[in-house]
Structure formats: C-alpha cells, structure tokens
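Here the complex is missing a single protein chain, while all its other protein chains stay put.
The chains carry the letters A, B and C, assigned in the order they are written, with residues numbered from 1 in each.
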Amino acid sequence: MIVLTTILQILIFPGFLFASFIGLLLAGIDRKVLARMQHRIGPPIIQPMYDFFKLCGKETIVPAAANRHVYMLAPWASLCSLIVMCLFIPVGGLTFFSGNADLIIIIYLLTIPAVCLIIGGSSSGSPYAAVGISREMVTMIAYELPLIIVFLAIARVVGRGELVFSIKTVAEYQIANGALVSHIALIPAAIAFLLIIPAEVGTQPFDTAEAETEICEGPLVEYSGKPLALFKLNSSLKMFIMSALFTTLFIGVVYTGNVIADVVIFVAICCLVTIICMTLVHAVTARLKIEHLFKFYWTVVAGIALVSLILVWAGL
Amino acid sequence: MSVLSKIIADSASKSPWIYHINTGSCNGCDIELVAVLTPRYDAERFGFKLTGSPRHADIVVVSGPITTQSEERLKRTLEQVPEPKCVVSLGSCPQSGNVFKGSYSIEGPLEKYVHVDVTVAGCTPKPEAVIEGLYKAAGILKKKREAMKK
Amino acid sequence: MMYAHFPVIAVMGLFLGAFLVEIFGTKNKYIRNTIVMIFVLLAAVLTFALIKPVMVNGEIITYWMGSWEPVEGWAIGIGYEVDALGLFFGLFCAATFVLSAIYSFRYMDSDDHLGHYYTLFLMLCGGVLGLVFTGDLFNMFIMVEIITFASAALAAFRNYKFGALEAGFKYLVIGSVGSSMILFGVALIYLQTHTLNIAQIGNEMAGNLTPVTILALGLLIMGFSVKAFIFPFHTPVVDSYATAPAPISMMFSGTVNKIGVLGLIRVLYQMFRVMDKEAMQMTLVVIGMATMFIAVTCALAQHRLKRLLAYHSISQVGYVIMAIGLATPLGVTGGLFHAMNHTVFKGLLFLCAGAVFYAAGTTNMDKLGGLSKKMPLTCACFIVGAFAISGIPPFNGFASKWMIYLAAYNKGMETGNFLYIAATIVAVVTSVMTLASFIKVTQTVFFGQLKATNDYIRDVPLSMRIPMWIGSALCIFLGVGYNFVNKTILNPAMNAAFSAERYFDVMMGDPAAASAGTNYTINLSVWNPILWLVLFAIVFAAVAIAIITTKKTVGKVMLSGSDNQDPDGKYAVFFSGERSQYSHVVGSDMFWGFRKNFSKYFDVFHKFHNGNVNDYATYCVVGGIIITIIVFIFVR
Partner (left out) sequence: MMFPYLPLAIRNFFTRPSTVQFPKVPVEAKKNYRGWLAYDPEKCVNCGMCIKVCSPSAITRTVEPVEGGEKITYEFNMTSCTFCATCVDFCSTKAIHMTENYHMVSEDPKDLVTVGSRIKETKNKNKKLTCGDACVFCTLCAKNCPEEAITVDRAEKKWEVDHSACVKCGICVEKCPKKCLSFEEPAEEKLTCGDDCVFCTLCAKNCPQDAITVDRAEKKWEVDHSACVKCGICVDKCPKKCLSFQ
C-alpha cells in the first residue's frame, strides 16, 4: 500500500504531473509578464506547453560524434532528481518526504540537474557545448557559496541540535512565530536567495551558459526532439522548485484548512516570487560576461548573505 | 494515443521556432525579420522565437542571394534541421538573385537547393508581410507533421 | 580465541610473500603472480575474518609477540592490539591491496624488473597492515619507515619516465623528514614513560602532560601529518602519484595517506587524549580547511590527469582531518566514513587513469579527447567515480560529506564558534570545485571530439576492468546502503576512537573491559528504502524509453580530423555551417571566468610550488614548528 501511495505521490501530486504543469504555467506567466513589460502582447500563458508538445513531436537527431547513451540519459536523470526535489518541498502544507537534514540534500539535489545538463552537453561532442558547460560550471561555483551561507543563516535561526537542517522544522518554526522574512537579520539572506534564483534557473542576466546569440544555446546546441523537450521542462521545473523553496523557507506556508486553498495560495506566492526575481530582472538587464557573473556572486551576493549570517550569529 | 498525437500536431503550428540563415543578404531583410519580434509587430504572440541552433528550428528563414561562399554552409545547415521543417525565402534575393542576378559569385535561386515552402517577396518585405509568411509556414508545419505521422 | 593469531599471520605473511617473490618470482611470471595473489588474499581473508569478533561482538584482540606478557602491569614486548578503529582502516586497506594486485598483474606486464615491483608492493602492504594492527609505538614507527622506503622506490619504479626519479627523491626527502620527527617524538616519549606500548603511554600521560611530552606531541603530530600529506607537507604527493604506476597511485592515495590519518587519531585520541581541548580541535579544523581549499583550487589549474587526481587526494584528506578535528561522535564517524569512501572512489579514479594511460599512452589531457566512444566502460566507471568524489547524492561521497557538514554545523551551533561555520562553507565550496575539476576531466578526456591519431585506442583487457567494476559497485553500495555500513563498521570504530581507557584496560590483560565505556550512536534516517525502490523503477523505465526511442536516428561514427570529415551533414556536429574540423575544447581552456578572478591567488601558489626540494623541506619544518608552538601555547 505504501508503495502505491508513494508512486502516487511521485507521479501525480507533488511529483511529476503537478510540478511540471505548474512549472510550465510559471514559465508561461514569466514570458507573458516579460512581454507586457516590454510593452508588447506576448505569447499565450500556455505557450511553454505548446513548445513542449511540439518538441516531443520533432525528430530526435543524435550526432555521430555524441556518446549516445549518456546523451539520451542526461535529460531523464535530471528530470528524476527534480521530481525527488519536488517531494522535499511541503507544497500546501503536506510534507511527503523529510529526513533530518534536507537542506544539504536540497543543495546537492540542485546540483544534479546542472551536472546532467553538463554531462549531456559535453557528451554531444560539440565545441559550442564545451564552452557552454565550462560557463555553466563557473555559474554553479558562483552561486553555491551564497546559497550555503543563506541556508546556514536559516538553520542558525530555526534548527536546534539534530534536526538542524530540515525543512519541516523551518515550516513549523514559521507557523509558530511568523515568516522568516520578518526577522530583520534574515532579510539580507532573503535578498541574496532572490538573486541566486535566476542564476540557478539560468534566466537572462545570468544565462551566459545558454547564450543563444554567442554560443548557440550552449550545452543544448545538439539536442532536438524529446531530449530537448525534457531539458526545457527541467528548466521550468527548476523555476517552480526554486520559487517554492523560497516561499517555504522565507514566506512560510499559510495553513487555511483544506488542501486546495493551500495549494492555490502557495502557487500564487510562487508566481509572485518568480515575477519579482526572474521576470523583472530579465526585463531590465542584459546578459553578463561569465567573469563578471562570477565576481558579482562571490562579492556582492555572498557579501549580502554573509551580512545576514553575521547578524544572525550576533544573536539578532 | 490519437489525442496526444493531435495535440502534438496542433502545437507544431503553435510554437514554430525560427532559425535565420543569411546567405550574403544586404541585411535589409535581416533587420525586417528581427523587427517582427519588436513590440510593435510582436511575432511572439504566435509563438515565434529566434533560436541559436538549427537543431532547435522548425522554420528556416533564408535571406540573401546564395553566394558561392555561403552555398556549402547553407546546404549543410539545412540538412541539420530536424523534420518536420519549413523553408521560407525572405525578400527577392533568394528567389531570383535580385539586382545581383548573373554575377559570377551568385549561385542561383534557393529553389536549386531545397523546396521553398513560402516565398515572401519584396525588397525588404514589410514586417506584416513577414508575419503573414511565417504564419503560413507555421500552417504548413502542421500539415507536414500530420504527413510525417502516417 | 583462534583469531588472536590472525593479525600477525596476515602481516608476517605479506612480508614472507615479499621475501619469496624476490627469490622465486623474478623469472617466471605465473609463479610470481600466484605468490603475490596467495599472500594478498591471505591477508585480506584474515582481516575480514576479524570483523565478527572485533566489530560485531565488540572484543579487542591483543597479541604479544613471543608471548612477552606485561610484567606487573608494565608492557615490555611488542603488543598487537586490534580494536575496531584499527580494523576499520585495515579492512579497506586490505581490499585495496587485492584490487591493486589484480589490476597490476595485467597493467605492469609490459614492464621489466617485476620481481622487485612485487616485492616492494608486498612490503608496502605489509607495512600498512602492520601499522594498522600494531599497539606498539616503535613498531608503528618501523612500519612507517617500511612504507616510506617502499613508496619512494615504487614512485620511481618507472625511472625512464620524465620526473619519476625526481618524484622518488622528493618523496624520500620529505618522508624521511617526517619519519625523523616521529622517531624524535617516540624517543622523547620513551624517555618520559619508559614504555612503548600505546595504551600504556596513554594511561601514563593521561592528564599530566609535561613540557617534554608536549614537544613529543607536536613532533608526532607533525610527523604523521607529513605521512598524511596535509597542507604544508603535501608537496611530494603530486609528483609521486603522477609518475607512479596507476595501481601504486591507488595504493598511495588509498592506504598510505590513510595510515597518516590513523597515526594522527591514535596519537591525539588514544595516546595524548588531547582532543577534548578546544584549541587542538580548532587547529585541526583550520589545517583541514586550508588543505581542502588550496588543494582543490590547485587541482583546477592542472592539465595532467594524474596530477589533478593527486591534488584531489590531498583535498579529500583535508576533509577527513577537518572531520576528525571536530571531535564529536557524528564528526568522527563522518571523517572515518569519508576516509573509507575516499579510498574507494580515489582508487577507482586512479585505476581509470591507469586504464587511459594503458590504452592511450599518455595522461596529458590536452592530447586526449572523445575516449568515451573507444573506452565506454572505463568512461562509465570514471563518471561513477567523479560523481562519487564530488558528492552527488546516490553515491558514497555524498553520504560522508553530508555527515561532515551536519557535524561541523552542529558543533558550530553548540560552541557558538564561527570557525566551524566557516569550515562548513569552505567544505561545500570545495565540494563544488571538486565537481568542477572532474567535469573538466570528463569533458576533456572522455567526451568531446576524438582525435584522428587516437583512433587506435581500444578498451582495457578484462583483468583490469574487474577492479574498476568492483570499485564502482562499492561506490554505489556504500552511498545507498550507508545506514547498514554505519551500524556494522563505523559505529564500533568511532566508539573505539573515543574510548581510550577501554583500549588500555584490555591491553593490560582483562578482555572483559572491552564492553565498558560509553558508546555513542548516531541515527541517520533520511532515505527510506521504499521511496528509493520506486525512484529506481522510474529511472529504469526512463532509461528504457530513452534507449528505445533513439533506434533509428544515429549516423556513422565520425572521426574528427580524419578523411570522412562529414559522414552526412545531418548527423555531423553543428559547426555553424562549416565542415566539422577538430576543435576539441581541452581542459586548459575551461573555467576562464573562474581563473581570471583567481589569477592573483594562483600566482601565489605558482610560486609556492616551485619544485625545488629544499623549499619543500623548509615548508615541512616551518609547518612542524608552527604546530609545535600552537600545541605548546594552547594545549597545556
């Protein structure tokens, strides 16, 4: 029976179908709001779904120089790790899967999609992909430092003893004494996390890894058909997961009794978060060089996160 | 599975991605094609999107009289676009070589290399004409996708 | 008590094997291989047989050489004492011996003087096993000596290679600096406590540390740090691992630097029992942090495969030292577990590097590329190893690193000391940089475009592949089933490290004391197996779908740079229209953004590693002095 409910959880509710639907929806809203900010009408909200199904319909070409199995496996592995991450995040107040130190696991589960993209890109044997993965890796190093500092700051405020890093305690803490954002010390951490989300998802100012003008979509240059559809799905899933992570960690989950209301509120907050941290930044800035991106993350964003860590550590 | 294949065929015309090949054009048509994505004309309403690699493309837009240098590259890139694909010739040059007709370095109309699905004439066609052409090409994509399915 | 004799038989068997191989083994290959195999298997079987008594029942085996029992509670003879901690190290060292032996049968068969090779190999194994089981300080020093000389000779075994002799020489100089420090320390201790038995020394010195013993402590720490190749003393490692044959590099990075760690644990936890002092913990954590970060950044700048792996060995040992420096139950468990994991995945990576060298003739990454098409299995094993070392969840690297972060952060929370938070941050960033350098290696060596001149490469023969498969299987098993590993092996080893008194009482002759003392237990219940079962099913289904759907669309294998440049346009790699020519992005071109920002940092270390031995020796001595000063000021 447990296996059945677990399969249901993985495949339907917080897992694959729900998360990908919401992810594609968020991507659609992101593109629509971006268009409206550029004073044009913009594509329909369900445009990413059209893109996904069209790509499923296209022919899959595996280049001769590619290592076929790794090339085909990378998107699936990335998708699986993202599904596991969906289970960690208490969507609408239901926590399905929480050990005692999920924040560290979240950090590492966040690296798997990036690693799969990198391995997929490098296995396609294209020089553009090689340049793309080198940039992707530097982006990962760049945002990893502030990410761990933010998580440490949160853990310091919330966790005690054994259960120091777990999201469940974060959620409970926020129910008990208000959203974490209300802590003065944690506001810089929230800002730092908001700045990390675009780099993790790879939207405009920080998408040097997949710059379609300079290196023809970086690691994805050789992908077409189903694998490419999966990679696009993964990036929108990441968008949902990162904003969901932000809402659970900083804004706190609002419990209003029945589940559907919770889920709708949760998704609305996620929507708001994506608009603020991804669309607004995308509409206003241009793409960074990889060297500036690295310097930006290791000085400015890490600095903000460190400020919040020190404030928290000073007992605020 | 027919519902899913219907959705897939439907979405083939709803999210046509464009890959632009400039075979020696004077860039008049190139800026018209990009002007189509600006707020005033906004081709993204129909799902059009410029992509960086031919592997992601559905519609290949060719502009410029095919010069000798770009002929080999044109052939190779056209081959690398996955099925179902459409070829749109933008402006007069690909169709006939326009004022460069008969020059030693012009390799003749695009028709020689690939079946051109939609021709958008005009020496820099108006952006609305470009949108109309791309829209027609997107329609053809759907038919090609259904043909491919059988 | 039949198993009381097992440790001695194992160690002496290896030395006997070394002796026999020298006599009989030089001429005929098969005799030599069988002798080596017999004694290595003997040692491994005996060590694994000890698991039941020591780990499961919790006994501590004592064995007095020549049955010289302690007289009126005063140890005179050489005593072997196998507690859970020693056996824990012994287990994975013995496993490494077996894998390395199997691998080197085929890998080394084109070299000559193999008789000497296997003698040194068995001496090295005997030394390691001897040190692991011994309870006597001077015997430990003897084993360290044997290991140092065997390693120096093995590092320079292929003396025709460029830099081999220099590496051997450096290893010898730095190694003997370390050994002389240990000898000096042992002498001072003997002067003070008139005994050489570790347990007795620990008991004698518990609490009353005189200035002489504190000097001895400083010297011993420095000596064993040299053996563990921690930051100031890591310099000979890079050259010796690079030039040594692959199975020997696997032995170096798997066992030799682990005995340095074991020595440190014995000295700090069981002999001097100073680890409860805050200053000592902080020094170890700082040394661990420094080793981690500096080694991994230097690794990013390498473009020789083996040098890169060597730098990573140093950085992973930095993790272990930091974890042990935390002195909390979870910390020490994490440290020990990471030591084991490091032996497993680093061994695997060195074997893959050896396979690449065996097949392609070079490990210079700029000359290699696209080997995954020619050597698919080695590539798969390398990727498993790379993911394991960079701590990607399902693999074993993640399990131990996860414990270390948790322990470091918990310690930081309890003591309120910001150093441990910084340690966690540095640990995570180092782990990402490890991932970065291994992405660089996989892209440069395995994926990307195959050079036309590399077309002759074939995958390595079966006997070299078996150790690699075993290694990958271990990586995955330890990663997923680490709860089981924790209960059976890790917990007893950790408790043994903490309970120095029990170590003494049993040594002095009352085995009943083995179960005394407090035993800590750690609950690590993150992965429930059902979910993993379901997830595994999904991944398997996904893989099946992925493979089936791509039946028809793959073109011929295209060798870049060869005549059939362009099999047919459709399946050629997209070169924005150009003919696909050889433009493989090699390691040294990657991570431009990162290297530009770190250019000043790299200049400093460029000057630091200037390659002349006198500077390296001064670094060691200066490092030793600093440690001794710290110990003098703080540890009193």
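Please note the rule applied: contacts are C-beta pairs under 8 Å (C-beta built on N, C-alpha and C of every residue); 3 or more make two chains touch, one makes a residue touch a chain.
Small disclaimer: the values here were computed from a predicted structure and weren't measured.
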Displayed chains contacting the withheld chain: A, B
Contact residue for the chain not shown (choose from B:L4, B:I31, B:A121 or B:A147): B:A121
Identified contact with the non-displayed chain, of B:V34, B:A129 or B:M148: B:A129
Per the touch definition above, residue among A:L11, A:M37 or A:V157 touching the missing chain: A:M37
Absent-chain contact - pick from A:T5, A:N177, A:T256 or A:T285: A:T285
Contact footprint on chain B, counting only the chain that is left out: 39-42, 45, 92, 95-99, 101, 111, 116-123, 125-126, 128-129, 131-133, 135-136, 140
Chain not shown, touching residues in chain A: 33, 35-42, 280, 283-285
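Simple rule for what comes next: only the chains that are shown with their structure count from here on.
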Most widely separated chain from chain B, with each centre as the mean of CA atoms: C
Chain pair with the greatest number of C-beta contact pairs: A-C
Cα-centroid distance, chain A relative to chain C, in whole angstrom: 35
Centre-of-Cα separation between chain C and chain B, whole angstrom: 58
Residue numbers of chain B (touch at least two other chains): 53, 55, 80
Numbers and ranges of chain C residues touching at least 2 other chains: 570, 572, 574, 576
Residues on chain A engaged by chain C in the complex (per definition of touch): 2-3, 6-7, 10-11, 59-70, 72-73, 75-77, 79-81, 83-84, 87, 97, 99-102, 104-105, 107-109, 111-112, 115, 118-119, 122-128, 130-131, 133-135, 137-138, 140-142, 144-145, 148-149, 152, 155-156, 159-162, 164-165, 216, 221-222, 226-227, 289-291, 293-295, 298, 309, 313
List of chain A residues in touch with chain B within their complex: 31, 35, 38-43, 47, 49-54, 56-61, 128, 211-213, 215-217, 220-225, 228
Of chain C, residues touching chain A in the complex: 370, 372-373, 376, 379, 383, 387, 390-393, 398, 402, 405-406, 409-410, 413, 418, 421, 424-425, 428-429, 432-433, 435-436, 439-440, 442-443, 446-450, 523-528, 530-531, 533-535, 538-539, 542-543, 545-547, 549-550, 553-558, 560, 567, 570-576, 580, 583-585, 589-594, 596-597
